[in-house]
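The structure is given below, and queries will be raised subsequently.
A single protein chain has been removed from this complex, and every other one stays in its place.
The letters A and B name the chains in turn, as written, and every chain counts its residues from 1.
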Amino acid sequence: MSRKPEEASCRLTIDGREIVVAADTPVIDAAERLGIMIPRFCYHPALGAVGACRMCAVKFLDGPVKGLQMSCMVGARDGMVVSTTNPEAVDFRRQVVEWLMANHPHDCPVCDEGGHCLLQDETISGGHALRRYRGPKRTYRDQDLGPFVAHEMNRCIHCYRCARFYQEVAGGRDYGVLSIARRTYFGRYEGGRLESPFAGNIIDLCPTGTLTDKPSRYRARRWDLERGPSVCLHCSLGCGLTVGARYREVMKLEARLNPEVNGHFICDRGRYGFGYESRPDRPRQPRVDGRETIAGAALAALAEGLKPFEAGKVAMVGGTRSNLETLAALLGLCRDQGWRPPVFFRDARLAGAAESAAAALSGDLVASLADVGRADVILVVCADPLAEAPMLALSLRRAARRGAAVLVLDHRPCDLPCEAERLTFAPQELAGCLSRLAHAALRGRKEAAAYLSSLPLPPDLLPETALALDTWGKRLAEARFPLVVCGTDQAEPTLPALAGGLARLLAGSHDQDRRAGFLPLLPGPNGLAAALAGGGDLEALLADIEDGRATALLVVESDLLSRTPEPERWLAALRKLKLLAVCDHLPSPLLEAAHVVLPSRTVFEAGGHFVNQEGRLQRAMPVFSPGLPMGRTLREGHPPRLFMSCAPGSEPRPAADWLKDLAGLLGAGGRAGDWADLAAAFPGLPGLAAGPAPENGRRCLPETAPGADAPSVAKTGSPDVPPDHLQVLLVERTFGTEELSCRAPLLAASAPEPWVDLAAADAGKAGLAHGAWLLVPLPGGPLRARLRVHQDMAPGLLLLPRDPRLLWQRLAGTGVLVELLRLHAITAEEEPAGEDTTLEAEP
Amino acid sequence: MSLWLAGLALLLVKIGLVLFVVLTGAAYLVLAERKLLARFQLRLGPNRAGPLGIWQPLADALKLLMKEDTVPAGADRPLFLAAPAMSAATAMLIFAVVPFGDSLTIAGRPVPLVVADVSVGLLFVLALSSIGVYGVVLGGWASNSSFSLLGAIRGGAQMISYELPLALSLAPVVMLAGSFSLVDIVSAQAGCPFIVKQPAAFLIFCVSALAESKRLPFDLPEAENELMAGYHTEYSGMRFGLYFVGEYVNMIALGCLVAVFFLGGWRGPLLPPFVWLMLKAALVPLVLIWVRATLPRLRFDQLMHSSWKVLTPLALANILVTGGLMAALG
Partner (left out) sequence: MLPEMVKLRRKGEELLEDGLGLLRPFATTLGMLFTRPITVQYPEEKRVLPARSRGRIILTRSPDGDERCVACFLCSAACPVSCISMEAATREDGRRYASWFRINFGRCIFCGLCEEACPTLAIQLTPDYEFSKATIMELVYEKPALLVDHGGKDPDYDFYRHAGVTEKGEKGSHVNEQEPVDVKRLLP
């Protein structure tokens, strides 16, 4: 018998006020909705209740439950009458807090939690102002938990939040609770770095100073931070962040609750991917021909320099890490001046994949991260969640823990923190495999006929893999809420469209209330907006520069020289340019080559809007004004004793402002540059017209995609890989490869040593062992890296991370093949022969 | 012609002398007030500028002269600049009609020891005290500051309220002297000073005059702890100095008037007339300082109450009684 929704809600009275909530909502939550904050330590909305701390005691005066009860453990029922202020409950809570404090060290002054410590708050609000217990206190030895988390076990109140998050939510195995009774200990069996890439969340979760942020340890109090809501820029998911800055430097980032996106948590790449804003080598002063100058002079020089060029020979490169305002200014500039359309993506394949993913998206189909947790069968195609969008992995785990099946179709050894079924194919076979799967899923569906006939032919498959694909298809077809995730970083241009088409047809296959979702992963935090804006790709642009078809280049917040596999070719091409202007806040070799350098602001200083992979418009607030961090302006050990109207190094301006002023100088007729212009620049995002983003963002995609019902999918050809050759694929890793975060000193210093991946079959053939140092002969010179050998990886591939610590740019081209047998193991000390290019060297 | 010139010269000499005496007197009255107040409060008072601080007034004047003269943004500039002068000038003008002694005979000609023996001298004094209100009200209004404006409003209300009992209290004096001229009033007290005949009028006059002078306990227009400095909050340097001087000149003038109206003016045995006048005139400022050291500030309603419900009826009754008695005694 199905219950109607209204039966599922109940009415209860808390402190004399009535509230209607869904039945079984924890009473502590119901009270919070009334604005009554019942004290708590162990309860957390994302972790649920365990009743460990006894702090949330309230008195149930009437209803199905009576007496003193833990409000986190009791689900709401009709007719409950609850008092949070009943003397018995108040006294109980006061005693609990006194017990908890009995062993608590006298640490607050040197404890980084002080100032935002739940224990402090509950102690004071609980009325325990004076210590009565004077006996000796229990102590623990602390552990070194790696570079991010500081451990001070004396302060623990045994609420189990950390262990529950680490093991249940994040799927980590190396941290948890040890021992029993008064020896209960939260830590690892042995000290060492926390392995989970989500470990940083236990800092936010711990209600005491037991687990605190190590990078900002002993640096600032919460109340002194300039704090503001922001958005993470380290992948396309756009998780919510709270920035905390002090003295013109980001101190720490914390997760900001955004229920539809990241929930309460973020990954460590987002949490520790800051610090590029305060790098000593960050460009802060406008430069013309190598000489520092002031903003107006640099702009005038650029405008003057641009005048002699034919409009068609001026090219612009934009970055997907720029905010929407910058992208709009860039598009407007190119359109008004008649320049070539701006280029955002590194090659035609990525541009194609991003555009096809963007085209397949529509409001009725797109899935948010929260939707991932609600789905019951999830197909992940050509995506490595932990590397490309780490928080997706956490959502997959949430889904898996609710019983969803996670099906991964990829060529990489995707590591997931949850149970998943895997099939590995070479990247060029994925479309074919998906086609087989789609045939199985949509068999006999009339409306799918057009789609199915447009699919590429499946490759020759082993019978058991073919069978597995067919079963997956059937499971998707039968699922209550099937969801397709598709990456773009490695995908053939047609693959996202294909995956999106499958999702769309799955949605329409049953009765009305069945839904399906599509979640593409896009390159960069504003990848969707860039993909919708279209434009060429960098490879094509490179060819044009070489041929003299483009003679002036403006690069805005794109790190093309350190991100390209062909740096030498680019350098030569850049030398051919008559004018190169760069607007960026990251230090890069490109700045050295530029004629005009315009320093831009980081997201922490400029804020701005970003559209994530589900078309959600989100806003980052400017948190502090740019300037050299106080620590770098000290004289005789203290800040200079001066009155100044602005701090040194405060010249950077938002990139959008540079571009708007440039447009003004070029005579674009004084564009207002207001929100309406911005919205008009992205016709693919009609929701922009409704204005800037509200707190948790707003979806801006059109409700239905144009031509979405019959995705036309071009057939792809597979490259010929000669036998005994390996295709070298550039891949992302969780840490150390993403454009912004690899410039973050914290992550750069602590990211695990980079490695290359090889399938076990290939390694066996070449006689290479897991963990060996490998010398890879690349066209630009040899590369030395540690090898990891994987069983579950497509053979014929060598996965090379774009990690600046590796000389991966020696790849010197795309589609590079290396002979398997020319790989060989070396000793750790052996240096790779061949000249060192300075390009890869990162400070 | 030469007579006329000599008369003018004489007048100028008299004005100069009076101003000199009055201004010096005011300056040292300031010192006296600070010293006395200090002693009332167990302090020493200014004692650094010269022996016993006798150069303090000079130092203060120098300081005020050298301070920046600021005019607030949004102030009504001409009014703002003129108001302090109005306040000081009205106070000083009173001395024009105060007789400092009987007439001297210089070069065979009688020289009256008064700048101007106006036949309506008493009315002139009252008129001046009415004009004095403008100095306060316009200064406060022109400052474009809420504190100043509040001070000015209070000042206006207070001074207008107390003008009534002030004028009424003098009616019996005029009735007894049979003249408005201050010289005649002094002459009329040749036998017995009016304070003996008119004790009630004397009291009413003193209280009303105290209120007119806006000093404690009647200093509501500049009540520091409510209005910063009331109507002269925005004034600095010598313009503030003018208000300041005005207040102290006013105190001396008050002393002179009390002496003239009730204490027999310059009349007295042994000592020369001028000294007698000065002695009598000094009495009032000293008492005012004592009052300031003793009494707290009134509430505004108490202020109004005492004027309209106590002093004014009393003064009216006093006129009736005086008139009745005069009629009865012929």
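Note that contacts are C-beta pairs under 8 Å (C-beta built on N, C-alpha and C of every residue); 3 or more make two chains touch, one makes a residue touch a chain.
What you see is a predicted model; the values in this text were computed from it and never measured.
Among A:Pro136, A:Gly444 or A:Pro463, the one in contact with the hidden chain is A:Pro136.
If you put the hidden chain back, the residue from B:Arg39, B:Arg77, B:Arg109 or B:His305 that touches it is B:Arg39.
Note on the undisplayed chain: of the listed residues A:Ala52, A:Val90 or A:Ala220, the one touching it is A:Ala220. Where subunit A meets the missing chain, the touching residues are 105-110, 114-115, 134-142, 152, 154-155, 178-183, 185, 187, 217-221, 223-224, 247, 630-631, 634, 636-639, 641.
For subunit B, the residues in touch with the chain missing from this view are 36, 38-44, 290, 293-295.
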